[in-house]
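Complex shown without one protein chain; remaining protein chains in place.
In this document, chain identifiers A, B and C correspond to the written order of the chains, with residue numbering beginning at 1 in each.
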Amino acid sequence: GDGEKFGLGRTATPDEVAAWDIDVRPDGKGLPEGHGTVAEGEVLFTDNCAACHGDFGEGVGRWPVLAGGQGTLKDDRPEKTVGSYWPYLSTVYDYVRRAMPFGNARSMTNDEVYALTAYILYLNDIVTDEDFELSKENFTSIHLPNEANFIEDGRAEEPFNERKAEPCMSNCKDSAVEITMRARILDVTPGRANDDEGAGAGSVD
Amino acid sequence: GDGEKFGLGRTATPDEVAAWDIDVRPDGKGLPEGHGTVAEGEVLFTDNCAACHGDFGEGVGRWPVLAGGQGTLKDDRPEKTVGSYWPYLSTVYDYVRRAMPFGNARSMTNDEVYALTAYILYLNDIVTDEDFELSKENFTSIHLPNEANFIEDGRAEEPFNERKAEPCMSNCKDSAVEITMRARILDVTPGRANDDEGAGAGSVD
Amino acid sequence: AAAFGGAAFSGAAGAGESDPLITEVQDWNRYLGAGVQAAPYGVPSAHEAHVVRRDVEWLTASTESSVNFTPLHALDGIITPNGLCFERHHGGVADIAPADHRLMINGLVDKPLVFTMADLMRFPRENRVYFLECAANSGMEWRGAQLNGCQYTHGMVHCVMYTGVPLKTLLDEAGIKTNGKWVLAEGADAAGMTRSIPMEKALDDCLVAFKMNGEALRPEQGYPLRLCVPGWEGNMWVKWLRRLEVGDEPWQQREETSKYTDLLANGKARRFTWVMDPKSVITSPSPQMPIAHGKGPLVVSGLAWSGNGRIKRVDVSIDGGRNWTTARIDGPSFSKALHRFYLDIDWDGSDLLLQSRALDEHGFYQPTKNALRAERGENSIYHNNSIQTWHVKEDGTVENVEVS
Partner (left out) sequence: AAAFGGAAFSGAAGAGESDPLITEVQDWNRYLGAGVQAAPYGVPSAHEAHVVRRDVEWLTASTESSVNFTPLHALDGIITPNGLCFERHHGGVADIAPADHRLMINGLVDKPLVFTMADLMRFPRENRVYFLECAANSGMEWRGAQLNGCQYTHGMVHCVMYTGVPLKTLLDEAGIKTNGKWVLAEGADAAGMTRSIPMEKALDDCLVAFKMNGEALRPEQGYPLRLCVPGWEGNMWVKWLRRLEVGDEPWQQREETSKYTDLLANGKARRFTWVMDPKSVITSPSPQMPIAHGKGPLVVSGLAWSGNGRIKRVDVSIDGGRNWTTARIDGPSFSKALHRFYLDIDWDGSDLLLQSRALDEHGFYQPTKNALRAERGENSIYHNNSIQTWHVKEDGTVENVEVS
């Protein structure tokens, strides 16, 4: 680093870095010391997580589903869970520690997060033994089933992105254009008269 | 006018134009039929205007002064009134009719505005007879004393606006610069501790 | 026919009759209105109470992890007023006093640093206009026309002028080690939001911003500090920014694995799909902005943007994409900012199938909905930049439709 220096800010202390540097990577970088079993995780999950995510990670109401859905990724309505979709276990540890339980983040100890992560593996049939203990040591030996299905951004190679031709300007379709679908039919627009028609479909993430 | 036409809007009716086209120019264009005397104006002024502008147009508190101030335009604190400053009487008629009394605009009849205008002339010693009647007919014969002292924008000819030279960049002053005046001394900034030091000077128009 | 304008607005006098709104002195022309300082921080007219952000309640389980939408249909130009910039939170709006905020830089740097807000105000600043679009904008339309209004179909975008310090300046201050290839940006909110950003982008045009449209960031936009990642998906623009870690690998955080990856029809999922593709939408007429004035002159207006740079051209079709006319882009054309376009037409009063198609300076343009689906299926959620169709009916009402 030999960019310009202004001499602003101050050196971060080791304690400060430790307090905030809690991210965990797939290669295990950032994992803290600790361990926890599926059985311990089950208790913790029931007490702290199940109200939203369901006893079996099936999700209550619109709260996120955490388990199941394997084999659904090509379906009309895929169910994307840790077991069916997530590529890396490190993300579970990292995310639960930083953001869960929703509304009381940063309240679980490192051991508790190991136990919860183990239990989420168990709910997804990735480990099957209730006595299984997840720890810093064995963590990177666990691989999630869908890891191989993540690919790089391929948008530049899509036909309409190849920039071979200027887009068509006239007589671009052989026959007159027909309407094939109307939002009115499944009108879920808030604040309209027929709001009680019920909820629409889709999610923002 | 042969610019592009969109065919938008509609023709204004004569009544509509009459309702809004109340402006008056120095050449008398826009003056309505009507008339009013100084004496009538005095009564109207006392009832509708004097609470703010004072019985003699001298201004109550910070409300505008309408009379006096002749010969003060070169003073440290000029008093700019209809008599001392305004170039055209038409402006008095136009403005009183459109905007006065403050808080109840458009409430005076055309005759009343003639009378009030006559009275403001009287307060400024431009007419001296209480029986003087101002009317559409004699209006343009009255000239205000300061008319000749309005000149065109001369800023382009000011030395610093002549663009003869690039502004000086270094050693632009012979000696070190001295502070000659501080705002602190007459601190009138609102919301500061010494707000009770009293009001400052100047106006925004 | 155009006389007196739209019924919704008009005082409705007949031909040749005088309008009493003109011939009678109105209250606002006679009595004093509110004085200065009635609102030291001003607010819109009560007559504009309908111009607000709106959410879609069924979409999320809680308002703290949710989204609302910019009322694009009611806006013009390219600047979004701060109070109308859509919100997207994952743990609600963090309420942070600037004096209590810290920014840390750690990881593969010569010297880990902590900055106060006051420290950050001492670095050289820059001002830049950028759009911010959520990758999930139009995500609810993948399976077909669903929501009736561009506020809902396209309202997860806004565009403001930011003031801040280039991210490069701050990274240089800490000193990037030669193996530093990625930057993790982290928020101070209850979601502890994190995203991995490749170093090339971090050093290119990212900005650590503290002001938007001249004033302090709004709380819901990350007050007191947010990262700007121009042209890239909004989730990366970490709000309440508190930490930047330099590393040699991406972190594979939850928002770049579970979320913000694009599931294709074949079950594969694209990751690190950062750039927001060229996109446009006609904001008026649109379902929330029907035509009230009948046939004759009609202003067709919309927005176009591209994460690749400037918009070069916007074409508009009134026949569902058979024929296109190039629209007029008006106002500033900044790279990675919204562009405003207009097509001024003489409406004959018949049905229209209105579409717009943005073309950016690198030659990328918007695909049709069907072309996009043919490549990706319907499960991608993110990066739906396909061409939107509005059906304008003879009565001037407008519907969100799909066409053959």
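What to note about this one:
Keep in mind that, in the parts below, a residue touches a chain if its C-beta (ideal position, glycine included) is under 8 Å from a C-beta of that chain, and two chains touch if they have at least 3 such contacts.
Computed from a predicted model, the values in this text were never measured in an experiment.
Hidden chain, full complex: it touches shown chains A, B, C. Checked against the full complex, the candidates C:66, C:288, C:355 or C:400 give a single residue touching the omitted chain, namely C:66.
Against the chain not shown here, subunit A presents residues 6-10, 13, 15-16, 19-20, 102-107. Seen from subunit B, the chain kept out of the figure touches residues 1-6, 8-12, 16-17, 20-21, 23-27, 29, 52, 61-64, 73-74, 76, 78, 80, 82, 85-88, 90-91, 94-95, 98-99, 102-103, 105-106, 149-155, 158-161, 163, 167-173, 176-184, 186-192, 198-205. Although one chain is not displayed, its contacts with subunit C can still be listed: residues 2, 4-6, 8-11, 19, 21-22, 26, 28-48, 51-55, 62-64, 66-68, 74-85, 87-89, 91-100, 102, 104, 114-119, 121-129, 161-163, 188-190, 192, 211, 213-216, 218-220, 223-224, 240, 292-293, 296-299, 301, 328, 330-332, 334, 340, 342, 344.
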